[in-house]
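Have a look at this one.
Only a single protein chain was left out; the remaining protein chains are all shown in position.
When the chains are written out, they are named A and B in that same order, and each has its own residue count from 1.
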Amino acid sequence: MKRFSLLQLAEKFGGEVAGDRDRQIEGVATLEAAGPGDLAFFTNSRYLEKARNSEAGAILVREGTELPGKTLLVVEDPSTTLAELLELFHPVELPEAGVSDDARVSDDVDIGAGVTIGPFAVIEAGCRIGDGARVGAGAFVGNGSQVGAGSVLMPGVVVYPGTVIGKACLIHSGVILGGDGFGFATRSGLHRKIPQVGRVVVEDQVEIGANSTVDRGALGDTRIGAGSKIDNLVMIAHGVTIGPSCLLAGQAGIAGSTRLGKGVTFAGQAGAAGHLTIGDGSVVAAKSAVFTDIPDGSFVAGVPAADHREWKKSVVVQKRLPEMRAELKRLARKIRQLEQDRNQED
Amino acid sequence: MKRFSLLQLAEKFGGEVAGDRDRQIEGVATLEAAGPGDLAFFTNSRYLEKARNSEAGAILVREGTELPGKTLLVVEDPSTTLAELLELFHPVELPEAGVSDDARVSDDVDIGAGVTIGPFAVIEAGCRIGDGARVGAGAFVGNGSQVGAGSVLMPGVVVYPGTVIGKACLIHSGVILGGDGFGFATRSGLHRKIPQVGRVVVEDQVEIGANSTVDRGALGDTRIGAGSKIDNLVMIAHGVTIGPSCLLAGQAGIAGSTRLGKGVTFAGQAGAAGHLTIGDGSVVAAKSAVFTDIPDGSFVAGVPAADHREWKKSVVVQKRLPEMRAELKRLARKIRQLEQDRNQED
Partner (left out) sequence: MKRFSLLQLAEKFGGEVAGDRDRQIEGVATLEAAGPGDLAFFTNSRYLEKARNSEAGAILVREGTELPGKTLLVVEDPSTTLAELLELFHPVELPEAGVSDDARVSDDVDIGAGVTIGPFAVIEAGCRIGDGARVGAGAFVGNGSQVGAGSVLMPGVVVYPGTVIGKACLIHSGVILGGDGFGFATRSGLHRKIPQVGRVVVEDQVEIGANSTVDRGALGDTRIGAGSKIDNLVMIAHGVTIGPSCLLAGQAGIAGSTRLGKGVTFAGQAGAAGHLTIGDGSVVAAKSAVFTDIPDGSFVAGVPAADHREWKKSVVVQKRLPEMRAELKRLARKIRQLEQDRNQED
């Protein structure tokens, strides 16, 4: 078991201890579950009551947090420190490298050093699997695809032929990369398939959550930019470009050929129509749908998505609509009365 | 072939026959497909015409249903009786128990009596598979996971390490349990992964529909309460607690750390933001999104979700918005006229 004093942790990760510096920490736990040997995490004021009642040995907080009577590890950026602490206390346990006898790997596959391939995985002809990459049980990597060094395909991932996955990516179970885009030529009511001959290119350090799908381009590539993180059940259509360092939360969907700039965020269940440009650093609120181009730094909400503040105002007024309608009727009555009075005067 | 008279069925399941008690019933079918040997089911008045035209030998209805000329099996709760009838006429055909030679089960797995494990399934080290459990073809159960007695993982289910599944659960194909939560520490625009070290705990008698995903907790557990039923393509994020006996319909999504009480219903494509508390017995209407805590017994709709009746009223008035705007202009004109008239009088 790993054990560190709070002071050691503070020195390691650049923070200050408020309280007993010698307290011994053996793990990280939630405010509710933490005991005297655990460090807990508190940054969201919704959980103030839980923080006050926590039995954690110490609580990781940002500067300026008041929790009288508690021992605190105060850092500049608690989320980053939490990531570092978890890496310290929960190092990833790698399976022994090697190709399972039960995997079917085509003879001409180029396999790097220290690669792990699980049972019942299939790697077709012409693939390249980079150093230290891991392909989980039952995963499928189609003809001529590439998996970069250190990337991980969890069990059951399906990679269609010709897909390129960069380095240090993490692709969760059930993800389908490179399925056909939804492209048909409709004539006399019949839908004829337009062959989808582009690729999917996933750049380095991308994470894709369980059961998400990224379709191959119709002609060109569908591209996920470096360092972008995609949650579960997200749909990326053909020809989409996701810039670097984007965040797409659960069940978001991006329609065909839309381009997201750098550092764009889509919250849960949000969507974008096709052929749009979403500017750098834009944020699309949960459950919203973008139907027009939006400039850099936008924060939009609603269906169709509009400026977030406008949307908020409009939502507030919407609740008053029945009241407004009644008021409108009342005013119309009063005006009729005023008109009548005037006419009588004449 | 099984065959029962209506009277026998009435006695078995506690109902009354209206019409020929000796009619022989050999199966259950839809109103449209049913023939003279079939029992059909009618509770939704939308299908009255189909019930009237049905050639079913008898129709299962609740008390008070009028269907002149039809033979009826009248019960208190037709849905429950339908479930019982289907269990009677369509008993589950279990495959022969046993571990397929083509499954890869780690040596130290604790396998109960009467367990079935399909071809190309993988069960990693330290797992426990309870009595009578079934693990379908190509399913994956990661290190140290537990599958309770009588639970079924359909083909292709993926269970990440450390997951706990209770008794008598039914997990449909494509479900991913225990994938990483969507947690990143963002600094200077770069997203650093926060290791997700919690678990997924699925309590007894839970059903999870095809391709749904339940992420593991960041620190603590993600928990699905006993008897809860989850439909297809539903997303349960990290740290969520679903209470007992909840119903989450297709494509619903619950964001991180949100807690659903007992008996909560989310209709199709509904969502909840993170860190919320959804009170016992609450209902969230289809396509709605909850952005704030809601008390026990709420019935909410809209985005953001508000009281269902208020939402309905507001929807009705929304349709009249263009008309209201025109009226507003008309009134403004009249007032200008009235003011003008008054000023002329002065």
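The rule we apply is simple: a contact is a pair of C-beta atoms (placed from the backbone, for glycine too) under 8 Å apart; a residue touches a chain by one contact, two chains touch by 3 or more.
Note that this is a predicted model, so its numbers are computed, not measured.
Participant: Given that one chain is not shown, which residue among B:G15, B:G138 or B:G217 touches it?
Facilitator: Only one listed residue reaches the unshown chain, and that is B:G138.
Participant: Quick one: which of B:F120, B:Y160 or B:F291 touches the chain that's been left out?
Facilitator: Of the candidates B:F120, B:Y160 or B:F291, B:F120 is in touch with the missing chain.
Participant: Using the touch definition up top, pick the residue from B:T65, B:T116, B:Q146 or B:Q251 that touches the left-out chain.
Facilitator: Only one of B:T65, B:T116, B:Q146 or B:Q251 touches the chain omitted from view, namely B:Q251.
Participant: For the chain that got dropped from the picture, name the residues of subunit B it touches.
Facilitator: Against the left-out chain, subunit B lists 28-30, 32-33, 41, 44, 46, 77, 79-80, 82-83, 86-87, 90, 92, 102, 118-120, 136-138, 154-156, 170, 172-174, 207, 209-211, 227, 229, 231-233, 245, 247, 249-251, 262-263, 268-269, 286-287, 303, 315, 318-319, 321-322, 324-325, 328, 331-332, 335, 338-339, 342.
Participant: Touching the absent chain: which residues on subunit A qualify?
Facilitator: Spelled out for subunit A, the touching residues are 104, 120, 122, 138, 140, 142, 156, 158, 160, 174, 176, 179-180, 182, 184-187, 189-195, 197, 211, 213, 215, 219-220, 233, 235, 237, 251, 253, 255, 269, 271, 273, 275, 289, 291, 303-304, 306, 310, 313-314, 317-318, 320-321, 324, 327-328, 331, 334-335, 338, 341.
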